[in-house]
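All protein chains of the complex are present and in place, except for one that has been dropped.
Take a look at chain A:
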């Protein structure tokens, strides 16, 4: 597998991606011919009403779930052709994750959690890169703490640090602010933004929150498994309007 460095390649895209759960009469088309791009070095938000297929899209692009038809590319790599072992390697080296909750291994300290992908891969971390992440995320004095000793916002910052640690081609964030108070949420969004602007990372974020979506460079609107709109330069008001038209609850 060519290991194109994060600095030279990145982003992800789908082509005619479809995902069907079940079969026959009970079949549900969660994604129906989705072709989108998460451009390199950009912050893209995915929005849509409940059941629109946001999470499914993210899972498929992240290699957590397999497509029924269509293609998914991470960098130049087509995921459909990869075995479980190759997907594991891909996730470990080229994809980062931040979830809504349950992001960290409770028995490990913050530092150990951040280093986890490298530990599993048996590779040496890039200390300089790590130093800058820790500095940007303001975790310097929290590295020896366990998740239970950290606030929700701090936990999410550790998760973000872990996602950044391998310099992935793309970071997926699934409702990263869903479990946080507004101040901590704003902090995490600011950091995601900084990751894109200052650390040249690529971020895709699923969210319900128009304020959160407004931090992105572009917003992809999904409804019933299809892309219905792509908005660039979003503001909270415009996103809220668009969601209202889609009949979304928030």
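Worth pointing out:
Here, contacts are C-beta pairs under 8 Å (C-beta built on N, C-alpha and C of every residue); 3 or more make two chains touch, one makes a residue touch a chain; residues count from 1.
As a convention for this text, contacts and distances are computed from a predicted model.
Looking at the choices "histidine kinase", "Spermidine/putrescine import ATP-binding protein PotA", "Response regulatory domain-containing protein" or "FtsX-like permease family protein", the name in the UniProt record of the chain not drawn here is "FtsX-like permease family protein".
Of the candidate positions A:54, A:91, A:142 or A:167, contact with the unshown chain belongs to A:91. Contact with the chain that does not appear here is found for just one residue of A:55, A:154, A:169 or A:184, A:55.
From the options A:107, A:151 or A:232, the residue with contact to the chain not on display is A:107.
Taking the complete complex into account, residues 55, 59, 64-65, 84-85, 88-89, 91-93, 97, 99, 101-103, 105-108, 112, 115-122, 162, 174 of chain A touch the chain not shown.
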